[in-house]
Every structure is written in C-alpha cells, then in structure tokens.
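Every protein chain except one is present and positioned as in the full complex.
Every chain is named by a letter (A and B) in the order it is written, and numbering of its residues begins at 1.
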Amino acid sequence: MDPEAFLDMANQVIKLKMFPYFDIAHSLLCALAVREDLGPGAIAFSRKHPLACWLSTMLVIFAGGMVANGLLGEPVLAPLKNSPQLYVATIVWYIVFYTPLDIGYQVAKFLPVKVIACAMKEIYRCKKIHDGVSHAAKLYPNAYVIMIIIGTLKGNGAGFTKLIERLIRGAWTPTAMEFMQPTFYTKASVVASIIFVLDKKTELISAPHALVYFGIVIFLVYFKLSSILLGIHDPFVPFENLSCALFFGGIWDSLAKIVGRGQAKEEPKDAKKLN
Amino acid sequence: MDPEAFLDMANQVIKLKMFPYFDIAHSLLCALAVREDLGPGAIAFSRKHPLACWLSTMLVIFAGGMVANGLLGEPVLAPLKNSPQLYVATIVWYIVFYTPLDIGYQVAKFLPVKVIACAMKEIYRCKKIHDGVSHAAKLYPNAYVIMIIIGTLKGNGAGFTKLIERLIRGAWTPTAMEFMQPTFYTKASVVASIIFVLDKKTELISAPHALVYFGIVIFLVYFKLSSILLGIHDPFVPFENLSCALFFGGIWDSLAKIVGRGQAKEEPKDAKKLN
Partner (left out) sequence: MDPEAFLDMANQVIKLKMFPYFDIAHSLLCALAVREDLGPGAIAFSRKHPLACWLSTMLVIFAGGMVANGLLGEPVLAPLKNSPQLYVATIVWYIVFYTPLDIGYQVAKFLPVKVIACAMKEIYRCKKIHDGVSHAAKLYPNAYVIMIIIGTLKGNGAGFTKLIERLIRGAWTPTAMEFMQPTFYTKASVVASIIFVLDKKTELISAPHALVYFGIVIFLVYFKLSSILLGIHDPFVPFENLSCALFFGGIWDSLAKIVGRGQAKEEPKDAKKLN
C-alpha cells in the first residue's frame, strides 16, 4: 500500500463520525452481552422485570462514561443527556429482547452481523480510550496514572460495572471482579491508554498522531476478529508470564525454593496457621 | 366545591412551608421504617450499635437528596448542611428508639398519628419530586430521562438506598433490589415525574401548574391512605399487566406458543443447557 494513501486512510479513521452507526453496533453487542449473562432464563427475566432489564442494559452501554465521570467528580448521569444516543440504545435493547419470535436476537447473533458489529465496536472503543486520555490530560496534565485509569475505564467500562449491573438484576457475584482476572479488553485498553499517553506527553513516539491511532484501531480489530473467528483469546499471556517471573517474584521464589530458604521456611508456618 | 376556591387551595398547597412539621413527619416515618426493618431485635441493636443505627436512619431520611446529588456530580453530603433539619431528624430518631418505656415508639405507631404523618409525608414527597424535576431541568434542559430519574430518586430515595442502609447495619440482602420489584412509591414517583415533565416541557397539559401539582398531591395522599386503611396496595398492577402484554412480549409469546414456534423451540434447548 502506498504510504501516503495509508496516512490518508488513518486521517479519515480519526475523523469518523460515531453516531448513529457505531452507537448501534456498540449498543447491540452490549444488549447481547446482557442477554447472554442472564443465561437460559433471559427471556423469562425480560418479561418479568423489564425495568431492571432496561436499567442494567443502559448501565452496560453507558458504563465507561458513567464510571469515568464518577471518578472525575463530574455528573454520573451526564452520558444520558445525549437523548438520541439514549433512544438508539433503548430501541436496540427492545429489538434484542422483545421482537416477535425473537427475530431481533436471531439476526443479531448471525455471524456476519456480529463480526461487523464487533469490528465497529473496536473502532468506537479506540475513540473512547483516546477521548478519555485527552480529557484526563486536560484536567490533570501531569498525572499519567489518572490518564491511564480513565482511558481504561472508557475503553472497557462494562467490565468494571459488572458487579453493579448484576446487582440491579438481583444477582451478586463478588468474586467476578475484573481486577482479579482482567479480560483481554481491559489489558488492551491499558496498553492503548499507555500508548496514547506516550504519544501525547513524550517525544518517544515519532510517528504522526493519526498513524498511532490507526495502529491501535487495527490492533484492536485484528485481535477481536481472531478471537471470534479463530478462537485466540489473549495475546498478552506470554508477556504477563514473563513480567510476573521477572518483576513479581517468580524467579526469586523459585531460587528461594531451590536454596531452601525464605518461602520454603514460611510455608509450613502458614500451613499450621490454617489448621 | 367552588372552582375558584379549589384553585386558591391548590395555590396554597404549592406554597406550603415544609420545615419543621413536614420534616418531622418524614423523619418519623423513616425512623419507624428502620425500626421495623430491624425486626424483633431492633431494641437490642439500637442499644449495642447506636452509631450504625443513627447513620442508617439519617441515610434513609436524607436518601433522596444524597443519591440525586451523587448522580448529578454535586456533594453527596450537602443535604446534611441544613443543620436544623439534621437536628430534627436526630431528635426524632432518639425519640423512636430510646425513650423510656418505649413511649415514643408506641405514640408514633398509634394509628391516627401515623395516618396524619403519612398524609404529610406524601405532600412532602410531591414537593421533592417537583423540586427534583425542576433542578434536573435546569441542568439538562432536554434530557427528559434524567429529569424522570432525578424526580423518582427524590420521591423514593430510601427505596434505592435500602441495600446500603442495611449494609451499614451489617446486613447484606442483594436480592432486595428496588428495580426488580418496584414498590408503589417508586411507580407513583415515576408517574408524578412524567406528569411534571409534560407540564413543564410540553403544551400537552393545559391546566394551571398549581392544579397539576395539587392533583398529584391528592393522588399520592389518597392511595397512601387507602393502602393504610383499606389495604389496597398497588393500583398500577392492571396497567402494568396490560403494557407487559402489549409491549414486552406477552401477546407474541402466547401467539408463538400456540403456533408452536420461537419460544417453544427455544425452551427445550435451554433446559438441556441447564442439565
């Protein structure tokens, strides 16, 4: 591909208008996620508790903005003030749960539809991470950690509100904490946030901004599609294992075990405490 | 009744001063609700954990303002800055829980006292819903959904903080979610909020504002009193059943069952998944 044409394309991606098509794709996948999370009783639940069903779906759709606003001291409800977006989300929710003969759900689950929606959602995710990092950078120009946190929350807000979302539906699963077993989306959002922070705040990345953005879009879409189509779930695992071994005690623990000190001495003591 | 006199009366109701009598009635019913929620161990609990008892009662009394503020990005503690209101609430709490020989509780539970307090609380509720809708309308002039949410929260805040309130007292009941089984107060607050929004933002309601307000007060007081005195609990049920049948799948599900497609085909599949 011609490099100029590539840069042109990148410049177009960065200017893509999100409403309404990308919002539809995002809402569709969120509503599907809620329906799948409800399991086999989803239909019965949606008939019996339409209010809880609607609220938890809206929470999933607007999770990123709400949580980020809450942590930045801005109105939690502000994402709902965009009425057209809210109407689109409500219509999509209605189609997924209440169409006659469940046609809406069957169409949404149809693979080609899902693949396109997923690709669009990843483009949207990239934009949201970028906006989140920019917004945090405006508020706290030197607080890199806050930028990364807000970028991550905007990118995968629904992961962090899972507990509240289920609580609205009367289910409480305290062990399903995103921080304990971060999903691929969280990790990818963290990495994307870090790259945006480096791009904005340092001179380390010399590529034009549009290219960096486009690169992250491609990375997100590529891994999402390979996860749907090929079943590859988490390309970060080898890096994590490496960094755990190097920085979070892995090698030292092994060494200590071989030498027979430290850990080895502590374990029997702990075992006794447990009995 | 003379229509002019009726309008005069409506104009007086809208200007009623709430402090201190309506605050006393509201605090009294909230403290009674906390005491009843504690069950037979209420006395023992109040002796052993006065701090948790006071905090959870204050949370119930000021729930609406606190939750609404939290969602609008305003200080959660702001409702406590009105010191006289806080002192009244504390005195009422003390009377309900700690008077010698439990006289305070016995008097508060005496039916005529309770009926008057309930009527006053409904008048107060109407004012709070109205203020909530107006406040949200000032912040987000076009976001009808936010207005309805804030009006509802102001009207029945305690319903939505029940989980936190019990958590303060060391009890965790995740299934007692207001959204799952909304009480009459929540539904009435939603309806009142919608009417206020229609009255403020559209030309659909041609009656003078004071009359609309007065009508909602009468509606709330009437159903509250009929619930205490006659045991009628929820006049919304028939409307709910109708709208569930029309819009949330009821009729289509029945049709699909008769035709033997859709639902019928899905259920055995789900049943298998469960095994």
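What to note about this one:
Operating definition for what follows: contacts are C-beta pairs under 8 Å (C-beta built on N, C-alpha and C of every residue); 3 or more make two chains touch, one makes a residue touch a chain.
None of these values were measured; they are calculated from a predicted model.
Per the touch definition above, the residue from A:149, A:168 or A:220 contacting the chain not shown is A:149. Listed residues A:70, A:170 or A:235: the one in touch with the omitted chain is A:70. Checked against the hidden chain, the listed residues B:21, B:98, B:219 or B:236 yield one contact partner: B:98.
By the touch criterion stated above, the residues of chain A touching the omitted chain are 70-73, 139-140, 142-146, 149-150, 163, 172, 174-175, 177, 179-180, 182, 244, 247-250, 252-253, 255-256, 261-263, 266, 270-271, 273-274.
Seen from chain B, the chain kept out of the figure touches residues 39-41, 43, 46-47, 49-52, 55, 69, 73-78, 80-81, 83, 86, 97-98, 100-102, 167-172.
The rule we apply is simple: only the chains that are shown with their structure count from here on.
Rounded to whole angstrom units, the spacing between the C-alpha centres of chain A and chain B is 35.
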